[in-house]
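To start, I am sharing the structure in question, which I have written as structure tokens.
Removed from the display is one protein chain of the complex; every other protein chain stays in position.
Up next is subunit A:
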């Protein structure tokens, strides 16, 4: 019993509720949501440290023991992601002050953000499959609200697609959970794992596994199921895109990582091989998308898909090195995507256009923005001292160790094209001669840059301080590789 585990969910939830009552006072809302997010970071930081020293923390809600009640289980993997989520939450809140506009802010915007953070943290921490579904819905409903907030034409159109698609995938999730419950009679993930290793992973179980892969793949943006993502993430303001791009697809990936390292592990020749191929295709299509567009936002959005493919490959290969790599890359990607979306949003806010053809020579006017964009671009591609390097290195290392030469090479090659796609923004927008952009008047990027700067700083620290981060990641990978530890922690009491 450790009530501390619920706090990363409870704090955003409670602050979201309190923010409902503050809509009249804009300043109060801003201060309150900043304070709540800051407290969230401190709490999640303490959680990470507690898990590091004392092992997996569990909490049986309402005092009902493991297979019967809902269990929250914070292992290091979940805790690290919760911490990253809290950081992303705070920075998005800070970025919102200048970018989303007062009209939106007064329409329960900060409440929506906090509800989304509560949903994401809950999905990371829960130890129960149906409860995970509930937290998915919490974060999805908050995201429906955020994507449509403001009610511009493009938002209305894209949110309709987004909602229809996610309702279908949620229905499939319920169906998958229903099948699983019918076959095993339990929904607690640790208990499921035990039941399946006792009875063996039959063909039926593998079918359910693939169904869940389909569901989480829809949420996470995996190859044939990512088609909703580019449009949906393009519609809302940059702050919300940053929140979505950094968090939402990662929840799907987390769910895949959790389910396919804990529950469906006995037919890896089929399920994990399938995931490897899907990962390869995701990378290919993500890269094609990011090269095809001359639109700043679209390029960044397609880079999410590429990263999803890389992380999925790391999870699917399932060796110690590749799992560690996937965790490194997951955290790196959450930070760097937040930064990139904010920088792209700032670029669009300053120039009034998203098209690369209409920009040029911005480095003279906005040198800081330019160099920040450059650093985040090479960090995204994984140039050695920066944060994307270690993750991709380990993923490739794991891939080669497993004999997946072609796809590992593909992953490495994709870095080159990712680098090209982002540097294309840098070269077109910042180099060359200055062009008349539709909007010239805001001379400075007042207040828009510092959240992205914090993101970059954290990302730099994450890359340079790998030595310091690695014990945490090692511990996280260890639990994923040895599901017995997780099961023992959840079912012991």
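Throughout what follows, a contact is a pair of C-beta atoms (placed from the backbone, for glycine too) under 8 Å apart; a residue touches a chain by one contact, two chains touch by 3 or more; residues count from 1.
In this text, contacts and distances are computed from a predicted model.
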item	value
Chain not displayed: protein name in its UniProt record ("Sulfite reductase, dissimilatory-type subunit alpha", "2,3-dehydroadipyl-CoA hydratase", "Na(+)/H(+) antiporter subunit B" or "Tyrosinase")	"Na(+)/H(+) antiporter subunit B"
Of A:36, A:59 or A:163, the one touching the omitted chain in the full complex	A:59
Chain not shown, touching residues in subunit A	1, 3, 6, 10, 13-14, 17-18, 20-21, 59-63
